[in-house]
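Selected chains from the complex are presented in situ; the others are not included.
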C-alpha cells in the first residue's frame, strides 16, 4: 500500500508540476480518502503500469476529458500534464479539434478554453523558472 | 471538395481495412451525405491534418469512445484502426483500463468487450491473408 | 388526473401509431406506474401544452435523443412519431446530420440506423394500410 502511494505521488508530481497535485490537495479537507485513492489507484496502480508510454497516457486522457465535456478543471490539469511529458501545444490542439468529431463542437470549443488556461499556466511557470533577463 | 473526398477515402481505407468503411457504406441507403461528411470532413480534413501522428490520433479516438460509452460499433472499428496504424493490443488494453478512471468501470468493461471483437476480426483478417500452413 | 391520462393516451396514439404505445405497454408488467407517468406527465402535461407545435416538439425530441446517443428504442419511436405529425424523411436526416455537430459523428451514425428502422416500420405500416395493387 505505502508503495502505491509513494509511486503515485512521484508520478503525480512529475506530470502535474502545476495544477494536478493542488487539485488532489484541495480534496484533503472534505474527502481525503478520495485524494488518496486517486494517488494510490489512479497514479500508483494505473498510470505506472508498463505497456503504454506516459506520453500516450496523457494523449488518451486529454482526448477523453475533452470529449466528455464534464471535467473542465481536470482537463486543464491534464493538458498541463501532457505538456510536462512532451506532448506539444500543437498536438494538444489537434487532439481537441479531433474530439469535435466524437464529443461535438461545443465540447471541443470548451476544451480549447481549457487549453488556453493550461498554456497560460505553463507560460507563467516557465517564466518563473527562468529569471534570466530576456528569457 | 473532390480532393477532400479522395484524401479521406484513402485514409479511411488505410486505417479501417476492416470495419470502418463498411460502417460508412452502411449509411449509403439512409444518409449518404452523412457518410460523405464523415469521409470528407472527418477523415479528409481532420485526420489528415499535420501536427499529430496517425498513431496518436487513434489512441485519442479509442480513449474518447471508450470513455463516452455510447458508440460501441465505432469503438470496435477504431480499435481495428488503431491496430492498423501500429498501436499494439497491449497498448489498447492499457488505454481501456485507464479510461476506467475517467468514464467509470462499466465503460471500461464494455470497451474491453469491443476490444475482444476487434481483436477477433483482426485475427480473422490476418489468417485470411496468410494461408500458408503453420502461419 | 383521469384527464391527464386520457389526454396523454390520445396524443400518444396520434404520434406513435407504431412503436411508442407498445414501448409504454411493454413496461406494464415491471413498472406500470412508470408507464402511467410517461402518459400522464410526459404526454398529458408536457406534449399537450400550448406554445409549441407538435411538429416542433418532435423535431426537438428527435434532435435530443440523437445527440444523447443513449436511447435507441425511444429514438426509433420518436422518428416514427415525427413522421406521423408531418416531419419529412429528408428533414429527419437533416436533423440527424446536424446532430453530428453536437453529439459527435458516432451518435449521428447510430441515429441514422434508428432512422432506417423507423422508415422501414413506416413503410410496412403504409403498405399494410394501402392494399391496392401498385400503391
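As written, the chains take the letters A, B and C, and residue 1 is the first residue of each chain.
Definition applied: contacts are C-beta pairs under 8 Å (C-beta built on N, C-alpha and C of every residue); 3 or more make two chains touch, one makes a residue touch a chain.
Owing to the predicted nature of the structure, the values given are computational and were not obtained by experimental measurement.
Novice: Going from the 3 copies shown, figure out how many the entire complex holds in this file.
Specialist: Shown in place are 3; the entire complex has 6 copies.
Everything that follows uses one rule, which is that only the chains that are shown with their structure count from here on.
Novice: If I average the C-alpha coordinates per chain and also across every protein chain shown, which chain's average lies closest to the global one?
Specialist: B
Novice: From the mean C-alpha coordinate of chain B to that of chain C, what's the distance rounded to whole Å?
Specialist: 31
Novice: Residues touching two or more other chains, restricted to chain C: which are they?
Specialist: 100, 104-106
Novice: Which residues, counting only chain B, touch chain C once they are in their complex?
Specialist: 23, 26-27, 29-31, 33-34, 37-38, 42, 65, 68, 70-71, 73-74
Novice: Tell me, which parts of chain C touch chain A in their complex?
Specialist: Residues 67, 100-106 of chain C touch chain A in their complex.
Novice: Contact residues on chain A for chain B in the complex?
Specialist: Counting only chain A, the residues touching chain B are 42, 46-47, 49, 51-52, 56-57, 59-68, 71, 90-91, 93-95, 97-103.
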